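All protein chains of the complex are present and in place, except for one that has been dropped.
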Amino acid sequence: MSTTDATPAAQTSGEIRLVNVTKTFGSSNAVENINLTIPHGSYCCLLGPSGCGKTTILRMIAGHETPTSGEIYIGGDMVVGKPPVERGTAMMFQSYALFPHLSVLDNVAFYLKMRDVPKEERRAKAEEMLKRVQLHTLKDRMPAQLSGGQQQRVALARSLITNPRVLLLDEPLSALDEFLRLRMRGELKNLQNELGITFVHVTHTQPEAIALANMVVVMDTGRIDQADTANVIFNKPKTPYVARFMGGQNVLTGAVAGKADGRIKLKGANGASFDAPATGSSPKDGEPMSIAVRRDRIKLRKSPGGKVATAANEIPGVVVSTEYQGSYVKVSVDVGGDTFVANLGDADYFADPVDKGDAVIASWNAADVNVLAKADSGKAVDVYAGHGN
Amino acid sequence: MASQPAYGPRPWTFYALATLFTLFVIFLYGPMIAVLVLSFQGPSASLVFPLREPSTMWFDELINPRRPGDVMGAFGRSMPLALIVMVLTVLISVTAGFAFRRRFWGSTAIFYMAIASLIVPGLVLSIGTLVTFRYLGLTASWYGSALGAHLSWALPFGLLIMFAILGRLSPSYEEAAYDLGASKWQAVKSVVIPIVFPGMIAVALFGFTLSYDEFPRSWLTVGSKNTLPLEIWTMTTNVTSPALYALGALTTFVSAIVIAIALTSIIFIQRRRAGRT
Partner (left out) sequence: MTPSTSAKQSLLPTYLQVAPLTLVLMLFFAIPVLLVIIVSFLKYQMLVGIVAQPTFKNYTDLLTNPTTWALYRSTIKFTLIVLAITLVLGFWIAYFLVFHVRNLITAIGLFLLCTIPFWTSNIIRMISWKPVLGKEGLINSGLIKAGIISEPLQWLLFSDFAVVVAYVHLFTLFMIVPIFNSMARIDKSLLEAAVDAGATRWGVVWNVVLPLCKTGIALGALFVVTLTMGDFFVVAVMSGGMSGSATSGIFNDLQLLNYPRAAASAVILLVIVMLIATAIFRLVDVRKELVR
């Protein structure tokens, strides 16, 4: 950490707490009644498709938007109405927002200039910060003369020189090519470990969130669907939306058809039946219920005869495509209109390969089933259509 | 989402600048409205407020003048001149705009010549054109020397507008057209021209109005017959009746119609495009 204690941010915690935050643009709600606590020192990813409100949340924390209602606390201070600079946050913009008329050094020194730090001193400090991101050799260049990755480091240096307790990153990796993205991803993670401050990172790509975050917040049209560790989000998604958005999951919906041996029996389409572990609540018969099964827990076997009555936890279908992914093969199976995906280990797959058009039966262990808190309405994106009235 | 503006309370600077803006608009339009109102002055022939016995007599006076002068004749020259300048400005600046999309020897020289033509004082050019015509043994006329002088002023504007428009036109549209088997001319006709059409209307608007209102460049170049701005200029020095205001109201009305046609057609095209995509 830097030695200046003058910044109000230095001593306080970087815990962020949003209480009943709603933001309305015109007549539509960008975010609705958000409650969220991001612990100090965590790497939090706000994940969701474009337009879900994740950037709005970030900008409200930064102070570039004012919530229509609700409160935002940073380190215990209510910050709504405070100017950005008094919040102890620093924002890294999606386009980096480097000042095109200032050199790299002056960009980094801008914060100090605003605080009337003498020229020599602020240049020295900015150079120190540039050394940390290994860009001091390019300090006299203009932003337009830098590559995307270099621009991003300058933006990072410019944010860090404010000595923030919270760093807000708006899609920081989206403008980079695949190779740089992976490298910068690692560097961001290391930086967060080293600084120990709170990072809030907005992204729409789930591998990025899973790789970086110790807290993932999955958002859907203005609401938080699930906020938990990456591991839980990925393995135990709460809603069909999260399961689908995180990928790697098959969502199945059936009607409850009795209970046996601590398991709930579900009847799906086409006469298929599944078991689900009993949950706290006891659903009534006939109620719809959704379960999720990880793609890599699915087994496939050929069913040469075509339509075969299947046992529990099985579903028949026809292979529509196979995609080789290196360490595994992604097999998509059409199960009566829905697509069911099995990720088979390459060794398993090549031992008994299936091909497009093959009739197969997909099966899984009852133990791998994860019950979703909400039944699937059948639509992949618009899960809560009609819910918010 | 990122581009959404902040909807917090408006800062005080908003109100200060909104006041400044309103005052500026009043400053801009107020006098013109005063002239418009006073052009309906009654037979008292007073050049100032209040308006007494409103009438249209000063408009009649323009059409059936009791004094020497040729307002209608001047209008009959200004209108075709403006239309010719408009057409030529569109044709020449559009083609030149395309040329400037490529680097060619002399492009910088031609560019700076156009800029110089834009900023050279009109009177200087007026003298020069007159002397040139004398030297060539030609008689100055509105359809000759004045037309050229107007073009030297309207073309740089047209060229700058084309730069702005073509700068935003991605070459991939044409490339896509070529990929789909279009010839060079077909690509221009059915892809490029429709895309830049609103810009061409803007160029036409500039061409027409710059010529229609031009005074210094016309002064020595129109020859023996006046164009409308010159007629107005003569009136400012020897007419002390609201007929002058009536003429002002009338020419402004003509300009207003031209502006309205141009702007509504641009808005119409943009709307239709927005509706389609």
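Labels A and B are assigned to the chains in the order they are written; within every chain, residues are numbered from 1.
Definition applied: contacts are C-beta pairs under 8 Å (C-beta built on N, C-alpha and C of every residue); 3 or more make two chains touch, one makes a residue touch a chain.
Keep in mind the model is a prediction, meaning the values are calculated, not measured.
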- Query: Among B:Leu125, B:Leu169, B:Ile201 or B:Ala243, which one is in touch with the chain left out?
  - Reply: B:Leu125
- Contact partner of the left-out chain, one of A:Ala90, A:Met129, A:Val202 or A:Val319: A:Ala90
- Item | Residues from subunit A at the interface with the omitted partner, ascending | 62-64, 83-85, 89-91, 93-95, 97, 99-101, 110-111, 113-115, 158, 162
- Which residue numbers on subunit B touch the omitted chain? 2-3, 5, 7, 10-11, 13-14, 17-18, 20-21, 24-25, 27-32, 34-35, 38, 47-49, 91-93, 95-96, 98-100, 102, 104-105, 107, 110-111, 113-117, 119-125, 127-129, 131-132, 135, 148-149, 151-152, 155, 159-160, 163-164, 167, 171, 174-175, 178, 182-184, 187, 205-206, 209, 212-213, 215-216, 220, 229, 232-233, 236, 244-245, 248, 251-252, 255-256, 258-259, 263
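Definition applied: only the chains that are shown with their structure count from here on.
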- Task: Please compute the C-alpha centroid of subunit A, do the same for subunit B, then give the distance between them in whole Å.
- Result: 55
